[in-house]
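A single protein chain has been omitted from the complex, and every remaining protein chain is retained in its original position.
Should a chain be cited, it is by its letter among A, B, C and D, assigned in written order, with residues numbered from 1 in that chain.
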Amino acid sequence: MAKYVGLPLALLFGFDVIVVVAFKVMHLRWIAQPAIPLSLLGSAIGVIVGFRNNSSYGRWWEARTLWGAIVNNSRTLARQAVTAIRPVTEEDVQNVQYLQRRIVLLQIAWVNCLRQQLRGLEPWWELKDILPQEEIMLLKHEKNVALEIQKRIGLLVTEAYENGWINERQWANMDDTLSRLCDAQGGSERIKNTPMPRQYDYFPRIFVHLYCLLLPIAMVGNLGWWTPLGSTGVGLIFLALNQIGTDLEDPFSNTIFDIPLTAICRTIEVNLRQMLAEKEIPALERPIDGVLW
Amino acid sequence: MAKYVGLPLALLFGFDVIVVVAFKVMHLRWIAQPAIPLSLLGSAIGVIVGFRNNSSYGRWWEARTLWGAIVNNSRTLARQAVTAIRPVTEEDVQNVQYLQRRIVLLQIAWVNCLRQQLRGLEPWWELKDILPQEEIMLLKHEKNVALEIQKRIGLLVTEAYENGWINERQWANMDDTLSRLCDAQGGSERIKNTPMPRQYDYFPRIFVHLYCLLLPIAMVGNLGWWTPLGSTGVGLIFLALNQIGTDLEDPFSNTIFDIPLTAICRTIEVNLRQMLAEKEIPALERPIDGVLW
Amino acid sequence: MAKYVGLPLALLFGFDVIVVVAFKVMHLRWIAQPAIPLSLLGSAIGVIVGFRNNSSYGRWWEARTLWGAIVNNSRTLARQAVTAIRPVTEEDVQNVQYLQRRIVLLQIAWVNCLRQQLRGLEPWWELKDILPQEEIMLLKHEKNVALEIQKRIGLLVTEAYENGWINERQWANMDDTLSRLCDAQGGSERIKNTPMPRQYDYFPRIFVHLYCLLLPIAMVGNLGWWTPLGSTGVGLIFLALNQIGTDLEDPFSNTIFDIPLTAICRTIEVNLRQMLAEKEIPALERPIDGVLW
Amino acid sequence: MAKYVGLPLALLFGFDVIVVVAFKVMHLRWIAQPAIPLSLLGSAIGVIVGFRNNSSYGRWWEARTLWGAIVNNSRTLARQAVTAIRPVTEEDVQNVQYLQRRIVLLQIAWVNCLRQQLRGLEPWWELKDILPQEEIMLLKHEKNVALEIQKRIGLLVTEAYENGWINERQWANMDDTLSRLCDAQGGSERIKNTPMPRQYDYFPRIFVHLYCLLLPIAMVGNLGWWTPLGSTGVGLIFLALNQIGTDLEDPFSNTIFDIPLTAICRTIEVNLRQMLAEKEIPALERPIDGVLW
Partner (left out) sequence: MAKYVGLPLALLFGFDVIVVVAFKVMHLRWIAQPAIPLSLLGSAIGVIVGFRNNSSYGRWWEARTLWGAIVNNSRTLARQAVTAIRPVTEEDVQNVQYLQRRIVLLQIAWVNCLRQQLRGLEPWWELKDILPQEEIMLLKHEKNVALEIQKRIGLLVTEAYENGWINERQWANMDDTLSRLCDAQGGSERIKNTPMPRQYDYFPRIFVHLYCLLLPIAMVGNLGWWTPLGSTGVGLIFLALNQIGTDLEDPFSNTIFDIPLTAICRTIEVNLRQMLAEKEIPALERPIDGVLW
């Protein structure tokens, strides 16, 4: 907690002490204004802060659900690739296995690439063990790399259809899975690119801070030397409410309150490599200092 | 903030000063009415203003989500056009490429056209670099231009099917994408054409303003010369709450609180032209004075 | 506003005047009861009235969204009819055009018929320019006319399939569209036939009115001659909150707060006739006295 | 209202009278405790009661929506049976009609059976006019009868497919409709079998009753002889809030606040028999004493 709302709380406590000293020691009577309508202000601020909290949590949970959909549909795509694509002739067996493996690896590349794009980082380092070097070179020319990777998966699915390895219905089911993945990508980008309207950020913050400044002035007349305690107590709640709302507002901002994208991507990689029946599978991500990235 | 709720706040401050002067200087005792049930009024107003805020934000976020769906399905339509439509014979190659390109361009035209329709503007200027001049001429006779453009995409998809360039399942998947785009268009028009019931606009506004008028009258007896400060402080919160609710109410009204349709349309154009593997791709929209249009 | 909560407000004002006169002129001291726990009552009433408001608005917006789905799927059905149904031989051309036109006209009849059913009105007058007289005669024997019209559209789609004018996938996509329209019809009927539980109607009304009666009694001791103003002010907010909730509760009740079904049906007709490339298209509905029906 | 919260209200009134008599007549001064923090308690109770109300209404409306989905998909299944199943040869005509009729009757049996299962009643009486006696005998051995009826519908659809009366896409669309009906059955059972967590039932009830006991004790010092009126008034609101929440909690409990399952089943039967073009169709259910069962 110390780290969480520590600084503003310390400032508030300092201000409280100044007010109470001015009132009790320096006898500046005019500093006490018990008639300040604290509860009026408090409930009005409660409306806006409560609303902001709801919306922030809603954004955070929607983001988490979208990445849940990415997990689900990555597994579904892999299941479809592994169970539906079937060789027609003896010679196809190798090619089919290569194609299955390539679709699954491209999907792993896609989730890692999308993660980096959302966090505003370069994806290349993440892709270097998954895709061949030449392919990464080609991808570097694209504006939206994840989109290009998905198009390549689409072309591979059509290739499987043209070779007769899947029927048209299976092509369609895999195409549906790609569409759902495309929806999840678009949804993540929507949350990333559309912050809360600035008013919802701006007003709660100034209201809460203004309220904290008024607290000791309104309380000192009644509470006397207890003022710093009472004022810091009430202030803590409002500062915490405001801070919680701000934390979850942008779930892809690469902070400790983020959706744990790195761990999710690793889970997908583990699941998908298991489906390919690979032997060596990387370990799941573990929390660092209690935080999963 | 100055611009945001500046005028009503200044008026409120002026009124506060008049009240306090009348009370303290002119000694009009009757002007102070400390018994006015401010907190009763405040919590009742909180209910309606809080509710309106929720609904407005809900409309705004639904509008944003619908345009998110337009981004997703535009990409999906382009992916399907580029990966599914395949030539049968050698001679088809050129025709298929032309058809793919035409579907994607019509989709770019559709999003730009829909944007202008929603904002109540003429779409022709936006379409002139995307569609041939003769086609724009024909479109000018239609009541709902976006709908007509979508019908043309539908005819092209059927043409591809009749030529054997896609199978019936692929026709169906592309038709599903068109249906989802049609849903998003209808949803946007629904939000545009169905404003909040007028009572939700009317009552919060008069309640908040009435409340602001009562504030100094109820406070001057206790707060004395501090009245303008206290009254303006409380009034600011209520005015801001009301204003925020009004801002987001109509997300397609071509104001700075709009959904950034122009930027979204540009993103779609960039993504779709990338999928066509075009060389020259326009730049993404950048915020102007911190506002993305 | 005068018309909106005018009558109860006038009655409340009259009662206020009686109370204040009894107290100030006739000196009936016992009439003032300042200890009545107004704010306790006020916040408890706020809970139930706020809840009712939320639910009513939810019903209203769900109804609007269902009719938005009807708009979308009517357009989709027309797009599918116009783009998917294709003649096989030369002789079919005319029959196909007739069938396309008949499906679209039946869909226009369906929306108008559903509108009238929801509003509890006879549909026949609305159908007379859309369907032939004999067909209307036959429809008159059915319990749920809209359902029967939809069955006929279904038979026409199957007819197109049997003639080879659409393939089985296209039959399925059109059948899906009909299912979605059926869902929207059922949803509208659900909202129409399942009013809010009576308790949510009954209790807020009596609570609010009871509260209004107590207002002057509790205020007259402090506010004196200002009582009618203060009491009417607070009463107005609660009466308005209650009234707003009641207005939106039943969105198909043929009042000015309805979903504008007539305008929506006209929009559908305009869009669908445009899709048929008809020359003479009726004008969109315009608001009458600011109200769209 | 008398019946609704009559008993607890009468008890509360009696208790109020005892308290006021003890205070005013027997002069037991200690009975008055004006310092009891009624408004603190009131707003804390408001939070939990308001929350419970929301959840209960949510459950009730979800249940209603699930049965709305049952209406919609029953109609859709009937429409698909009637429009899609087509004889191949002359001899099939009769068999097809028999099969169509049997699917529709089994669906009517399914809704009636599901209704009785949800209400914890035996379904056999309801089925006796719809299914042959021998079939009912066989069904009696099954644990979940509705599930078995649906399996039989599924077998009939597959039979139609094996006879060539529907194509594989039509089989799939009807199977999708069955899946949606299966979802609605599962959803209804979920609401039936998962009551609100007991804490949400238990705590609001004891809090509200405890609060009612405190009301006269806290009020009698100020309100004197008016106490029973004031206390009963405030108590009524809280008792009503609690009661409303309890009413809607279990929407399949065979009380007057239930979803009107009997009426909905009858509506489905009327609609489905109309689709079969039957002559004699039962009448719709009418409310008994204003309650639709």
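In this text, contacts are C-beta pairs under 8 Å (C-beta built on N, C-alpha and C of every residue); 3 or more make two chains touch, one makes a residue touch a chain.
Because the structure is predicted, anything quoted here is derived from the model rather than measured.
*Asks:* Which candidate, D:L11, D:V93, D:L210 or D:I256, sits in contact with the chain we can't see?
*Replies:* D:L210
*Asks:* With the full complex in mind, choose from A:W60, A:W110 or A:Y161 the residue touching the hidden chain.
*Replies:* A:W60
*Asks:* With respect to the chain omitted from the figure, which of A:N163, A:N193, A:S253 or A:N271 is a touching residue?
*Replies:* A:N271
*Asks:* Which chain D residues touch the hidden chain?
*Replies:* That gives, for chain D, the contact residues 33, 35-37, 39-41, 43-45, 47-48, 50-51, 55, 142-144, 147-148, 150-151, 154-155, 157-158, 162, 168-169, 171-172, 175-176, 178-179, 182-183, 185-187, 189-190, 194, 197, 199-200, 202-203, 206-207, 210, 214.
*Asks:* Contact with the hidden chain only, please: which chain A residues?
*Replies:* Those residues of chain A that touch the unshown chain are 1, 4, 38-39, 42-43, 46, 49-50, 53-54, 57, 60, 64-65, 68-69, 71-73, 75-76, 79-80, 82-84, 86, 167-170, 172-173, 177, 219, 222-223, 226, 230, 233-234, 237-238, 240-241, 243-244, 247-248, 257, 260, 270-271, 274-275, 281.
Just so we're on the same page, only the chains that are shown with their structure count from here on.
*Asks:* Compare the two sides of the chain C and chain D interface and say whether they are made mostly of the same residue numbers, over half shared, or of different ones.
*Replies:* different
*Asks:* How big is the rotation relating chain A to chain B when the fit is done on Cα atoms? Please round to the nearest 5 degrees.
*Replies:* Resulting rotation angle: about 70 degrees.
*Asks:* Compute the distance, rounded to whole Å, between the mean C-alpha positions of chain A and chain C.
*Replies:* 38
*Asks:* Hey, what residues on chain D touch two or more of the other chains?
*Replies:* Nothing qualifies.
*Asks:* Counting only chain pairs that touch, give me the topology of the graph as line, ring, star, complete or other.
*Replies:* Topology of the interface graph: linear, an open chain of contacts.
*Asks:* Of all possible chain pairs, which ones touch?
*Replies:* Pairs flagged as touching, ordered by label: A-B, B-C, C-D.
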